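Yeah, one chain of the complex is gone here, protein chain that is, but the others are all in their spots.
Chains: A, B and C, in written order; residue numbering restarts at 1 for each.
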Amino acid sequence: MSSDHERREILIATIADLLDGIRHVSVGASSPIPAAGAMLLRARNERDGKPPVRISILGSQAHNFFTNGGIELFDCAAQGRVDAFFLGGGQIDGEGNINLVGTGDYPRTDVRWPGSFGSAYLYHLVPRVILFREEHSPRVFVPKVDFVSARAITPEVPRRGGPYALLTNMALFDFDRDAGGFALRSVHPPFTPADIRENTGFAYAEPDVVRETPRPDAATLALLRGRVFDELAETYPAFARTMKRAA
Amino acid sequence: MSSDHERREILIATIADLLDGIRHVSVGASSPIPAAGAMLLRARNERDGKPPVRISILGSQAHNFFTNGGIELFDCAAQGRVDAFFLGGGQIDGEGNINLVGTGDYPRTDVRWPGSFGSAYLYHLVPRVILFREEHSPRVFVPKVDFVSARAITPEVPRRGGPYALLTNMALFDFDRDAGGFALRSVHPPFTPADIRENTGFAYAEPDVVRETPRPDAATLALLRGRVFDELAETYPAFARTMKRAA
Amino acid sequence: MTEIVALEALAARVAPGQSLAVPVDRSGVAMAATAAIVEAGIDNLHLICVPISGLQADLLIGAGAVKTLETSAISLGEAGGAPRFGAAVRAGSVTLRDATCPAIHAGLLAAQHGVPFMPIAGIIGSDLLEVRPDWKVIDSPVDEARKVVVVPAITPDVALFHAPEADRAGNVRIGRFRELATMAYAARKTLVTVERIVDRNLLETEESAAGVLPSLYVDAIAVAERGAWPLALWDEYPADEAEIARYASMARSEDGFRAYLSTFLTHRKQVA
Partner (left out) sequence: MTEIVALEALAARVAPGQSLAVPVDRSGVAMAATAAIVEAGIDNLHLICVPISGLQADLLIGAGAVKTLETSAISLGEAGGAPRFGAAVRAGSVTLRDATCPAIHAGLLAAQHGVPFMPIAGIIGSDLLEVRPDWKVIDSPVDEARKVVVVPAITPDVALFHAPEADRAGNVRIGRFRELATMAYAARKTLVTVERIVDRNLLETEESAAGVLPSLYVDAIAVAERGAWPLALWDEYPADEAEIARYASMARSEDGFRAYLSTFLTHRKQVA
C-alpha cells in the first residue's frame, strides 16, 4: 500500500461493499472511515438507481433524523430498523467477542478503556455489525478477551444481530455465525497471509488461495474524492480535507 | 336546594375544599364541575397567598402543560406528581370499587358503558381520588359492582392512591381506607340523612349528627362567579355561560 | 422510504384481518382514510385504540369491519355513548379486549423497545386481569418481593393517523402528540394522512424537529384535506359537534347508521 490515504480509500470502499443491500446504517461518533463508507454506498446507489440508503451519525446534527433522544437508536435497532452498525474493541477474540472495558481483572483493570457503550445491546440486534479496528496486532486480536462487553454468539437466546465482518488495516475477515469464528476473506496489498497470521492472536479459517482486497475502481474513486468527501466534510472537516488534499 | 345552579355552586365549592393542600390536580375530559372546583381552589390560594395550584385538564390545549403525549399523565401519577384526580362510575360499591364497564355478565353486558379508561391504574397512584357522580340512586350506589374496573383496597400491594371522598348531588362521603368503606360527612340542603339512606344501595357509616354541606360564602361566590367562570369559559364555554347567567 | 400516494391507495395498504392502531379523538384521527377503508370493504380488523376511541371505532364497528376491539373506552364524548359499540357488545359480534389506558401505552412501548412485555403500575385488584389472561401478575425480579402487572407487547400491523402536515421526505409534524410516534415505532407499517405536504424540511431546525415523526417510521402518506372531519385536528379545526351529535342520534338504529354511513362515504368522495 503506497500511502496512508490509499489505505483509507481501500477501507472506505470495502465498507461500502460490506454495506451493500442495507437500507439504514448507523455510525458511531468519531468514525470518519465508516461514515465515508456509508456515504459512498449511498452515492453509488443513487448513481445506479438502486434503493436509497439512510445514514444516521451519532452526535451529528446534520446526519440525525432522530427526534426521540438518546434512546431512539437503540429502540430503532430493537425494532429491526437498523441494518448495519460499526463496533471496535480494545480486544477482539476469535469467537467474535469484544472488550471495550479493559485488560486484567475487573474492576481494577491494568488498562481501562472508556466502557461498553451500547455494544452489549446492539450486538444482539443489528444484523450486520462490522467490526472495524485499524490496528492489526496480537495485542488487539486475542484468543480470549479479558472482559466480554458484547458476546457474538448466544445460543441460549434468539437474536438477529451479531458480527458480520472484521476489517483492519491489513485484512478483511468474514464472520461465520454457525462456525462461531472468523474466516480470512482478503488481504490488503501489500500484506500477505503470513503477515496476517503473524499479527493475529486468535485462530481463524484461511482459504487455500487468499485474495487481495480490491482497490476501488476509477468510477468509485471519482465518486469518493468528489461528492463523498464533500458530504463528509460537514461532519469530519479535518479528515475530509486531508483525504482530498492527498488524492 | 333552590336551583340547579346553586346546587352546582355547592358542588364546586365542596370540591375546592376537598382539594385543599394539593399542588397538582388533573381533571378528566368533560368534567366542568371538577374543573371549576380546581380553578376555585387555585384562585383562592392565589388570593390568600397560599402555594400555587397546577391544574391539567385532559383534552384541553389551554390547560395542558404536558409535552410527552398521552402517557404523561399516567407517568406523572406514577411519579407521585399528581395529588388529586376525579373518577366517576356507572356503579360504585360500598368498598369503593368502581365499575365503568357495564352491568350483567361480561363480555355481553346488559348495559355497556364506555370502559375503564385509566381508572385501574390511577386509583392505585393518586392519593386523593375524588369520586364524583351527580346521580345519587341505588342503581349507581350498589352493594357490589358487577365489574371491578378499579379496586379501592388491595392489601396485597403497597399503594399511595385510592378513594378520598364521594361527592354526589345529595351528599358528601369520606372514604376510610382502614375501615374500607364510606362515612357520610354532610348532606346538601334540602336533603336529609333519610334521603341518603333511601337512595344509597350500600352500607356506610353515619355519624349521630349529620352536618349540612355548607353553602359557599360571599367571598367564594364572588370569586367563583367572576374569575373562575371566566377561566372556565375557555374550556367549557356553554357550562360557564349557563352558570354566569343563572348567578 | 416514504411513498406519497392517493387516499384510496393508502387505505388499500390495510389488509383484512390486520391489527390497526388508531389514536384518541383529539390526537388526529384519520376519518377520511377510515371512510376509504370501509369503502374498500376491509374487514375482520383487530382495532387497537390508543388508548380510547369514539366516532372512528363506532363507525368501523357499525360497518362490520371490526372483529376484535382492544380499547380502554369507546365514547362519543359530549355526544354520549357509542351506539354501534353498544349494539355490537349486546350482540356479541365483536371480541372485546378491555384495557386501561396506560396498559395500551405500555404494550406499545414494549414493542418500541423490542421487548416481549412491559411492567406497569397499579391495576391489581381490577377485574380487567380476569378478562385479560394475557396480562400477568408476577413477583418483581428486583428489590423487595412485590406483585407487579406485566402486559405483552402490542405490535400493530398498521398504525393510522391524521396530522396537519408532512414534508416531501415523509417527515410528519405531530407536535406534542407523542403517542403518534409511539404507535409508529411499535407498528410494522405506518400510514398517515395530512392536510398538506409542505416544501420545507420539517427536521430543519431543532425547534421544528422536536415535534416531528421522522420518515423512517412512515411508510405512506396521503393528502386528505379536513381529513379528521367531523373530529378536530389540533392547530387546524375544531370538532364539528353538530355532525357528531347527528351521528349519535342516527346511529341509535341499524337503519339510521346505514343512512349516516352512506352519506358520510358520499361526502368524503365529494371532498376528495
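Things to note:
In the analysis below, a contact is a pair of C-beta atoms (placed from the backbone, for glycine too) under 8 Å apart; a residue touches a chain by one contact, two chains touch by 3 or more.
Only a predicted model underlies this, so the values are computations on that prediction, with no experimental measurement involved.
Here the chain not displayed is in touch, across the complete complex, with A, B, C. When you scan B:R7, B:R54, B:R215 or B:K244 for touch with the missing chain, the hit is B:R54.
Residue positions on chain C in contact with the hidden chain: 106, 110, 113-121, 134, 136, 138, 140-143, 146, 148, 150-153, 173-176, 206-211, 234-235, in rising order. On the side of chain A, the interface with the absent chain consists of residues 29-30, 59, 61, 64, 66-71, 74, 78, 100-102, 106-110, 112-125, 147-151, 153-154, 156-159, 161, using the contact rule stated above. Although one chain is not drawn, its touching partners on chain B can still be listed: residues 24, 52, 54, 61, 65-68, 74-81, 125.
Definition applied: only the chains that are shown with their structure count from here on.
Taken as a contact graph, the chains are arranged in an open line, each linked only to its neighbours along the path. Centres computed as Cα averages put chain B at a distance of 29 Å from chain C.
If you average the CA atoms of chain A and of chain C, the two centres end up 40 Å from each other.
In chain C, 181 are the positions where the chain touches two or more neighbouring chains simultaneously. Not a single residue in chain B touches at least two other chains.
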